[in-house]
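Heads up: the structure comes next, in structure tokens.
Only one protein chain is missing; all other protein chains are in place.
Chains here go by letter, A, B, C and D, matching the order in which they are written, and residues are numbered from 1 within each.
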Amino acid sequence: MNLVLLALVFWVATLALNIRISHSRFSETRAGRLVVPAIFGLTVLVVWELMVRGLQVSPIILPPPTAIGARISTSLPVLWGDFVQTFVKGALTGWLIGCGAAVLTAIAIDRSPFLQRGLMPVGNFVAALPIVGIAPILVMWFGFDWQSKAAVVVVMVFFPVLVNTVAGLAATEAMQRDLMKTYSASYAQTLLKLRLPAAMPFIFNGLKIATTLALIGAIVAEFFGSPIRGMGFRISTEVGRLGLDMVWAEITVAALAGSAFYGVVALVERGVTFWHPSQRRQR
Amino acid sequence: MRSILPVLTVVAVIVALWYAAAVAMNATWVRDQAARAGTEVSFQELVPRTLAQDRPVLPAPHQVAKGLWDGWAGQAVTSRRSLVYHAWITLSATLVGFGIGTGLGILLAVGIIHNRAMDQSVMPWAIASQTIPILAIAPMIIVVMNSIGVSGLLPKAIISAYLSFFPVVVGMVTGLRSPDRMQLDLLSTYNASRSQTFWKLRLPASMPYLFASLKVGIAASLVGAIVGELPTGAVAGLGARLLQGSYYGQTIQIWAALFTAAIVAAALVGIVGAVQAVVLKRMGMAR
Amino acid sequence: MSDAATGRPVIDARKVGLTFQTADGPVHALKDVNLSVMKGDFVSFIGPSGCGKTTFLRAIAALEHPTEGDLRVNGMTPDEARKRRAYGYVFQAAGLYPWRTIAGNIRLPLEIMGFPKPEQDRRVKDVLQLVELEGFGKKYPWQLSGGMQQRASIARALAFDADILLMDEPFGALDEIVRDRLNEALLKLWAQTGKTIGFVTHSIPEAVYLSTKIVVMSPRPGRITDVIESPLPRERPLDIRDSAEFIAIAHRVREGLRAGHSYDD
Amino acid sequence: MSDAATGRPVIDARKVGLTFQTADGPVHALKDVNLSVMKGDFVSFIGPSGCGKTTFLRAIAALEHPTEGDLRVNGMTPDEARKRRAYGYVFQAAGLYPWRTIAGNIRLPLEIMGFPKPEQDRRVKDVLQLVELEGFGKKYPWQLSGGMQQRASIARALAFDADILLMDEPFGALDEIVRDRLNEALLKLWAQTGKTIGFVTHSIPEAVYLSTKIVVMSPRPGRITDVIESPLPRERPLDIRDSAEFIAIAHRVREGLRAGHSYDD
Partner (left out) sequence: EDVTLQLKWVTQAQFAGYYVAKDQGFYEEEGLNVTIKPGGPDIAPVQVLLGGGADVMVDWMPSALAAREQGADIVNIAQPFKSSGMMLTCLKEWGVASPEDFKGKTLGVWFGGNEYPFLNWMSKLGLPTDGSPEGVTVLKQGFNVDPLLQKQAACISTMTYNEYWQVIDAGLSPDDLVTFKYEDQGVATLEDGLYVMAPKLQDPAFVETMAKFVRASMKGWKWAEENPDEAAMIVLENDDTGAQTEEHQKRMMGEIAKLTAGSNGALDVADYQRTVEALLGGGSDPVISKEPEGAWTHEVSGKALN
């Protein structure tokens, strides 16, 4: 009980600290921008640890962060192997193919009103097939190794990127389009020089959402058949063995990898859409 | 109405490709069977056999259509074999989850753009939360909620909300930040309060982003509801149908459930799209 | 308007400087700007393109923050003055919200400042009439011509009673006739309400016709090169523009402008 | 420029009408517009705000489509002419792409029309100089003042050699001095290249100074009320503005404008 109380006190204290910091000058600095989320994360971990210990939660339901940390440090080679299998081979490949296909489809749809009216509803439909249903089928089609995982990721990321790209391609101002018309610019030129740049904030919306979907997709697909490595494989088998510390170790890796992936895409976004008001400094 | 012809054309093309694929993918099995029986099959014999298997690798369109028809119209809607019944179960969790997820997503986005502490601390963790494989923690959510006595619709809705809040956050943060400097400066000269700036500028300006996100979010909600049905013992709902079909290798049942899910999703996305059209029109933004 | 001469300065700039940091080095938009404006003054800013007129107006309205010197409005910082809703601002571009009709755009500040509904309607109607846009209230901005949009944005700033009216080239896109009419209307409004007005224009006759004080600026870095107190009476019929006094002031402004340009070369 | 008088009309409008359908009824932006413009003509359009100047210019450039009558450009439909890249267009608002630098914006049409890279660079440099924006090539649009943005958009339209230059209040946001200089530069360019120029302005002196033909319009519905062929010589020093001929034309234009306005009331 004392530990629970301690957890609450700690929580309130760090919350206050964070609010102070984020209102101070320090938060403008590079270090400050890292410190705030770090403190927040630390708070979550400490509160978690204290609560689990204080309430004597069984480690089979929820292990404390220290146990997870210990497991991570002793299982690095396994975690690395799983990471390569699931993230690099499955998620990344699928993300690239899926996002590429979605942007191309959006352009094709946009190009032809016929396709737009014909493909968009059908595309919506196909893309709305739930992964849990598709995954077994794709595993059946593409085999149990990473290819089927990539295929699942392709299907999963396709829709968000498509929807956002289509919205983005429609987001140019009338005058901007008129200018291109007076140049009698070809369709490709208008696309390349006006519509794609203007669509970038939307496309990156889709790409960012897709990064997290890609990882989930690759992991979930492994639940439906996989070789004996991979993050999804490890999670599902360790749940059965009640190796919850290992499950959380994998989840930690997934969260780190996913956040890093998202961060990289967000960084690229910053570079590409620097001109958009959402990226210029706000007051 | 102008879209009927294009849609039919696209559908026709897809169905044709589908039949071809069904023949190609199911042929191996027919040939293997023939080889095991020590006979040869000609192409004329092969085609009808590939399209009439009980457990095809890829069911033919008419098989799926029949599965759908049986599921939708062949039973009383209250029957456990009725897809309408299962679709309704999933849909109700989806809608509740979507409501919670969208509300939460918008709230978070509002917090993020208004509060530096939230901007800096919440976003990274919201991202991290989405990289946690939902299928891994869904059972934990169910177990935990069960042990505090909550079961039924709510746990599923929560998993559904978990998947749908994120697209909304990402889209809304960009959208709420999309007003340009002059638009903001104008309100600044009026000394508009933050809430006035929000309601009169940021929110209307974010609408195109919001609707793009809502479309993604509602599709994600449905996926969440289906995922949430798996660890509840897969007793009812489209997720249960999918899983059971999968256990027993009933491909046609899987496809029928899958199509039902997609029809529901497409309808939901369509509804969001219709609302979008109306709202943007009323805002004078539809040109 | 007896307090015009006696009162404390409404706008008081002392050695104000403002530098923008850009990727390829700092831009000195304002440097060593000294100016004091009394209550009820009508100040025009004139100067070559890019000399910092907009920047100075924005700094007064607390939309930019001087990096040097001291700027006071009613004895307060611009930010405090802004919080008291001291400003009506007409931007250089119309900047109407595309999702609101013209009437809706004009109503915006009224909603924000909490005017009662019937009062809002009345005011919207009045200012629409003032800028000659009766009958266009229900249109959306993109359905209006450029000049009409500009007038709508003027109406928006006039709809509520700000003490200080800051107008950045408000009549730039209007023809001579409408412009003359609006000039007169503005003078009338100013005479009736005793507002303090800051006004950017490129038209020398307009500046001379309207102002009690004409500020001539020159660029790189943006500075004030001349401040001309107008000897013209406050009551100004349109044909005052043919008077010798008027022509003399206009000449002085033109010389100042030319000097700013030659410095530029 | 001998072909100016003899050639076939470059722009030929016969009973052109254009009606916008809006939610609260049709807006007659143009009605019964007849005009023929010869190659090498410099045509100014002047008229009260909302009288259809922009709409007519847009119709010429095939950005709007007349709902009545017949409009031909070089004997073709405006759409065909557009496809042959006949137009350089300066919009009423600058309309620069925010993701391109100023130089990048000016380079845009050059890229589209496939100019070789060194030629692009040369032209960008030349027109930046012409509009007095040397040194601002690397800035982004939002880092420029309003007048500078407008000049950048003029530079963009001048960078390539369109036969027909359509300019919608290009100098609206510029001070007198720069305006005079750009007026002169434009006249020189016109004399050198023999372009046909359509020019919207609200300044009567500017219209008279630049044009071979002045079109006066009046609103609701937008019509042409007067077409004045200028008797001024093609060679025009700035001080031609003090000549009696000049003042006479200006007077006629002013009367036409006033008539349009009185009709309005």
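In the analysis below, contacts are C-beta pairs under 8 Å (C-beta built on N, C-alpha and C of every residue); 3 or more make two chains touch, one makes a residue touch a chain.
It should be emphasised that the depicted structure is a prediction, and the values quoted were computed from it without experimental measurement.
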- Message: With the missing chain put back, one of B:T102, B:S129, B:S160 or B:Q253 would touch it. Which one?
- Response: B:Q253
- Note on the structure: Missing-chain contact among B:L51, B:A236 or B:L280 belongs to B:A236
- Tell me where the left-out chain touches subunit A, residue by residue. 58-61, 136, 139-140, 143-144, 222-228, 233, 236-237, 239-244
- Message: Counting contacts across the full complex, list the positions on subunit B that touch the omitted chain.
- Response: 29, 33, 36, 53-55, 57, 79-82, 86, 135, 138-140, 143-144, 146-147, 230-231, 233-236, 240-241, 243-250, 253
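FYI, only the chains that are shown with their structure count from here on.
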- Query: Just how far, in Å, is the C-alpha centre of subunit D from the one of subunit C?
  - Reply: 28
- Task: Give, as an integer number of Å, the spacing between the C-alpha centres of subunit B and subunit A.
- Result: 17
- Item | Separation of mean Cα positions, subunit C and subunit B [Å, integer] | 53
- For subunit B, residue numbers touching 2 or more other chains are 181, 287
- Task: Among the residues of subunit A, pick out those that touch two or more other chains and give their numbers.
- Result: 174, 276, 280
- Item | Arrangement of touching chains [line / ring / star / complete / other] | ring
- Item | Inter-chain touch pairs (all) | A-B, A-D, B-C, C-D
- Which residues of subunit B touch subunit A in their complex? 2-3, 5-11, 14, 25, 57, 113, 115-117, 119-125, 127-137, 139-140, 143-144, 166-167, 170-171, 173-174, 177-181, 184, 208-209, 211-213, 215-216, 219, 222-223, 226-227, 230, 238-239, 242-243, 246, 254, 257-259, 261-263, 265-266, 269-270, 287
- Can you list the subunit A residues touching subunit B in their complex? 18-19, 21-23, 27, 33, 36-37, 39-41, 44, 61-62, 114-119, 121-122, 124-134, 136-137, 140-141, 159-160, 163-164, 167, 171, 174, 201-202, 205-206, 208-209, 212-213, 215-216, 219-220, 223-224, 231-232, 235-236, 239, 247, 250-251, 254-259, 261-263, 276-278, 280, 282-283
- Query: Contact residues on subunit B for subunit C in the complex?
  - Reply: 182-183, 185-193, 196, 200-201, 204-205, 207, 283-285, 287
